[in-house]
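Below you will find the structure I want to go over with you.
Here the complex is missing a single protein chain, while all its other protein chains stay put.
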Amino acid sequence: MNKLVANATAAITGIEDNMTLMLGGFGLCGIPENCITALVEAGVTGLTCISNNAGVDDFGLGLLLQKKQIRKMVSSYVGENDEFERQMLTGELEVDLIPQGSLAARCYAGGAGIPAFYTPAGYGTEVAAGKEVREFNGKPHILEEALAADFAIVKAWKGDRFGNLIYNGPARNFNPAMAMAGKITIAEVEEIVEPGELDPNFIHTPGVFVQRIFQGSNYEKRIEQRTVRQRES
Amino acid sequence: MNKLVANATAAITGIEDNMTLMLGGFGLCGIPENCITALVEAGVTGLTCISNNAGVDDFGLGLLLQKKQIRKMVSSYVGENDEFERQMLTGELEVDLIPQGSLAARCYAGGAGIPAFYTPAGYGTEVAAGKEVREFNGKPHILEEALAADFAIVKAWKGDRFGNLIYNGPARNFNPAMAMAGKITIAEVEEIVEPGELDPNFIHTPGVFVQRIFQGSNYEKRIEQRTVRQRES
Amino acid sequence: MLDKIGIAKRIAQELRDGWYVNLGIGIPTLVANYVPEGIKVIFQSENGILGMGPFPYEGEEDADYINAGKQTVTILPGGSIFDSVTSFAMIRGQHIQLTVLGAMEVADNGDIANWKIPGKMVKGMGGAMDLVASADNIVVAMMHTNKRGDSKLLKKCTLPLTGVACVSRVVTNLAVMDICPDGFKLLERAPGVSVDEIKAATEGRLMVEGEIPEIRI
Partner (left out) sequence: MLDKIGIAKRIAQELRDGWYVNLGIGIPTLVANYVPEGIKVIFQSENGILGMGPFPYEGEEDADYINAGKQTVTILPGGSIFDSVTSFAMIRGQHIQLTVLGAMEVADNGDIANWKIPGKMVKGMGGAMDLVASADNIVVAMMHTNKRGDSKLLKKCTLPLTGVACVSRVVTNLAVMDICPDGFKLLERAPGVSVDEIKAATEGRLMVEGEIPEIRI
C-alpha cells in the first residue's frame, strides 16, 4: 500500500487526449498547480475540465486554455479570463454552466454512487431545459445526474502515502467531493507526512478515495483579490 | 448568539407526544444518553424514533421502549432487545426497516434540501415495494425520499455555544447527518469549550445546524461487545 | 434617494440576533459593515466559511483564506470551514436565515434575473441559482432603474431568470418593497422621494396602501 509517486509528471500518467478531468479549487484557491503545469507540458488536448472556475489568463486552468488543450469547461463561473472569452465567442470552447451547489453535489453524487437526485436549484431557468421536473412538498425540483471523471486532480495541505488528506481553510472547497469522484484520483499536497501523523479523527478525505499522491513544489498560491485592512494605531 | 442550555430537561423543551425524533448513535456508541433519560422523565409518548438501532432492554432507546413511549421505530437493525421484539410481535410497535446506507443518506438529504435521490440499495427486495425504479448506466435504482424530524438529538464529544461540534472516533456515525436534518437540533456534549477553542478547520458539525447545546453528565458509555486481546508477555 | 451605502444600511436593519446570513457580491457585501449594535450575526461564504470576519491586516493575507468574491478574509472565533458540498447543503437545506443579493431585474411575482445578458459574455451563475431556489428570506439590493432610467422592477423579467417567485423584499435607492400576491407592496420610501416618483420608476404592479413612511437609516 503505497500511493506515493515522485512528482506531477508521474502522477498524471495515463491522462490522454479527450479525457474528462475534475480539478479542485475555487478561483485560484486550492488548485492543483503542479498537475496543471504538468498537463501543459504533456500537451494533452481535447480535455473536458470540470472545475468551478477556469483560472485567469496566465494562471490556473488559464494555462491550459492558452494552449487550447481544453475542449469543454463544466463550471459555475468563468469570469476573469480574456482568452476564455475569446475561445467561447469563436466557438472553439464549449461551456456547460451549472449552479455551484449542483456542481458540487453532482461531483459528490458521482463519488457516492448516487446516479441522480432532485434539487430546486435552477428550476424555471434555462438550466432546467430538458430536465425532469417533479414536485416534492409542493415545490418543483429538477433531476440532476451525477458527474464522472476519468481523473480527478485535487490539491491538499497534507497527506500520507495511504492517500489520507487534510486541506487548509477554504482551500478545501471542491476538492473533497472531486476526490471521491475520479476513476483515478491524484492528490498533490504541500507536505507528505508519515501514516499516523494525521489524526484519524480529523481527516478530510479518507485515503480510499485517492490512488496517487505526491508532494508538490514551488506553490505560487496567487491571490486574486488582495483585500486588507489597516491596523488601528 | 448563545445556544447553550442548562441541561437535558431544558434542551428537550417542546418535544411533544407524537413527534418525530432523530437520535444519533450506532448500537450504544455515540447515543444521547442524557436526552434519552430526560425523555423518559418527561413521559412523552407516541414518538416516531429514527435511529439506526433501538438500544438494548435496559439502555439507550430500550428505556423509552420499556415505558411504551415509542409508537414507531425507523431503523436498519433492531436486534438485542427482548422488549422491542415483544412489542413488535404484539403490534404495539410499528417498525420501518431501511438499509443502513439509505437511512444515513435519507437523513443527510433531509438536512441538505435534497428531497429524493436514486440508490441501488434494496432494488429487487421488499424494500423497493411501492418505490419508483429507474435505470441509470444500465443498472436499476430505486427512488428514496429524504427523512425529516421535528427534533434531532445528537451526542458529540466537544462543542461550543455557537453549536460547533466534534465527535470522538466512530461515535460520530449517524450524528452529523441527523444534526443537519432536525427542524430543531439538540446536541449534548461531553465538554463545552469556548468559541475558538475548536480549530475551525476541523469541525465535524458546523454550528449552523445546531439550535441547542448542553454539557451532559454521568455518561455510562456502555460497551455491547467487550472484545480484547491479551498482551504478549 | 439612497446611495449604495444607504441601501446597505437599510438592509442591515433586517438582521436579527443569531441569524446566519449570506451576502452576495456588490452592495450586499457592504451590509456587513452596518450590523446594528447588540446584534450578532454569522456570515456564510458559499465557498466554505461560517463566521467570516474582516479583511486580514496587511501582511497577514493567506491565499487559502478567501471568500466567495475571491477576496482575502479572516475567520472569527467560533467560525468553521467546510467543503462546497456541505456549504450548499446548508443553503439548500434552508439553514441560512437571510440571503442578500443584487439583481439586474426583479418581477412583481418575485422572479429574479441577475446572471446573464444575452449577447454579452456570460460569466456564469456561480451560487446564485442555488441561493435563490432555496432561501426562505431573500432580500434584493439594487438600483430602481438602469442608467437609461428604465425600471428594473418589472411585470415580467426580460433577461434569463436566475430563480422563480423567490424574492421576499427589494431595497432600492428609492424604496423598500415586499413581494406580495398582488405585486410589489410599497413599505418605505427613500428620504426625499415621493410615492409618485416610485410609481413612475416601477413598471411592475405596485401596491400603495395608506401613508408610506420614509426610510430611517
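Letters are used for the chains, namely A, B and C, taken in the order the chains are written, and counting of residues starts over at 1 for each.
One rule holds in what follows: a contact is a pair of C-beta atoms (placed from the backbone, for glycine too) under 8 Å apart; a residue touches a chain by one contact, two chains touch by 3 or more.
This one's a predicted model, so the numbers in the text were calculated from it and none came from an experiment.
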| item | value |
| --- | --- |
| Chains in view that touch the one left out, judged over the entire complex | A, B |
| Per the touch definition above, residue among A:Asn7, A:Thr37 or A:Asn201 touching the missing chain | A:Asn201 |
| Among B:Leu4, B:Met88 or B:Ile184, the residue in touch with the chain that has been omitted | B:Met88 |
| Hidden partner interface residues of subunit A, rising order | 1, 108, 110-114, 160-162, 164, 180, 194-196, 198, 200-201, 203, 206-209 |
| On subunit B, residues whose C-beta touches the chain left out of the figure | 26-30, 52, 75-79, 85, 88-89, 95, 97, 99-105, 107-108, 119-127, 157, 167-177, 204, 221-231 |
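Please note the rule applied: only the chains that are shown with their structure count from here on.
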| item | value |
| --- | --- |
| Category of the chain touch graph - line, ring, star, complete, other | complete |
| Rounded Å distance, subunit B centre to subunit C centre (Cα mean) | 36 |
| Rounded Å distance, subunit A centre to subunit C centre (Cα mean) | 28 |
| Of all residues in subunit B, the ones touching two or more other chains | 112-114, 200-201 |
| Residues of subunit C engaged with two or more neighbouring chains | 75, 81-82, 88, 91-92, 134 |
